[in-house]
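Our next item is subunit A:
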Amino acid sequence: MGILDIKDVSKRFGGLQALSDVTLSVKENSVHAIIGPNGAGKSTLLNCLVGKLIPDTGSVMFDGKSVLGRSPYEINQMGISRVFQTPEIFGDLTVLENMMIPCFASRDGAFELNALSQFMKQRDVLETAEAMLVDMNMADKRGMHAASMSRGDKRRLEIGMCLSQNPRLLLLDEPTAGMARADTNNTIDLLKEIKEKRDITIAIIEHDMHVVFSLADRITVLAQGTPLVEDDPQNIRGNPKVREAYLGESA
Partner candidate 1 sequence: MSRSNVTRRGVLKTGAVTGAGVALPTIFTASSAAAFTNEPTGSSVTLGFNVPQTGPYADEGADELRAYELAVEHLNGEGDGGMLSTFSSKALQGNGINGKKVEYVTGDTQTKSDAARASAKSMIEKDGAIMITGGSSSGVAIAVQGLCQEAGVIFMAGLTHSNDTTGKDKKANGFRHFFNGYMSGAALAPVLAANYGNDRKAYHLTADYTWGWTQQESIAAATEALGWETVNNVLTPLAATDFSSYIAPVLNSGADVLVLNHYGGNMVNSLTNAVQFGLRDKMVDGKQFEIVVPLYSRLMARGAGENVKGIFGSTNWHWSLTDEGSKAFVKSFGTKYGFPPSQAAHTCYVQTLLYADAVTRAGSFNPCAVEEALVGGDSSLPGISSEANRGFLFDGLGNGQTLYRADDHQCFKDVLVVRGKENPTSEFDLLEVVEVTPVAQVWYEPDHPMFAGGNLGECNPGA
Partner candidate 2 sequence: MFGLDKKDTSLLIIVAIITLLAPFILNPFPEGSAMAQFNAGYPDLMQRFVIFGIFAVGFNILFGLTGYLSFGHAAFLGVGSYACVWMFKLLGYNILPGILLSLVVSGIFALGIGYVSLRRSGIYFSILTLAFAQMSFALAYSVLSNPKFNLTNGETGLQVYTDDPQVLMGPNSPTVPNLFGLEMNATYKLELGPWLFQFNAGYYFCAIVMLLVVYLAIRIFRSPFGLMLRAVKSNQQRMGYTGLNTRPYTLAAFVISGMYAGLAGGLMASMDPLAGAERMQWTASGEVVLMTILGGAGTLIGPILGAGFIKYFENIFSKINDNVLHQWFAFMPDWMENAMVFIVHPFIGKGWHLTLGLLFMLVVIFLPGGLVEGGQKLMRWIRGDRRKKKAAEKAKSTTTTEPAE
């Protein structure tokens, strides 16, 4: 019984069975990686967890409560934050403003008609946001337009925004996709640091085996919409089924 329990989840798109009877459990305070070849259903599964898609059958329980049928914002308010494959940030806003928005969301809830006070004078929010910028090593960029930053910085900002909400579960969708080696390593270091410093559960979807094996405590391999194996990293490395389905080349 983990913090996130996925049970018998299936999803069909027309003629395509994207997920069939996926059952998976993520333990609290662990890093759980989900890997698999293209089209294995990783993204579909992730979308089912955050309310973007509703599975045809099955259940998804977070901390004992079902997430199914809830909107993304409700699920976020339950304590799940998501990092996207391409960084989703507020490009038109400054870095500091970006960081303040999740802080407001944590403090005020999903909607608050706070139209008369100045947001720059909300001490508590400002302090949290600035502290997080310091944590993320971005304090010097606080006034920058978010859209004008490098991809690595955008990723860093996005992760910071998620963390500032103190989520219990952080979902990462290929966080290093399209990154240069140096940026990738930075991101790995950042995630390692987060893992060490915080009480947090991380579920990560990743292509890059280097990233997976440097972070994950537990790995699930997904193939054609079904979990193939779930095991510790060292066992996965040697598992022939995985090599056949996923790595392919040695078969």
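Simple rule for what comes next: a contact is a pair of C-beta atoms (placed from the backbone, for glycine too) under 8 Å apart; a residue touches a chain by one contact, two chains touch by 3 or more; residues count from 1.
On how the list was made: all candidates are chains of the complex that A comes from, given by their letters.
Just so it is clear, the model here is predicted, and its values are computed rather than measured.
K.L.:
Pick the one that touches subunit A in this complex: which of 1 or 2 is it?
P.N.:
2
K.L.:
How about subunit A: which of its residues touch candidate 2 in the complex?
P.N.:
Where subunit A meets candidate 2, its residues are 50, 71-74, 76-77, 81-82, 84, 88-93, 97, 100-102, 104-106, 108-120, 122, 125, 161, 165.
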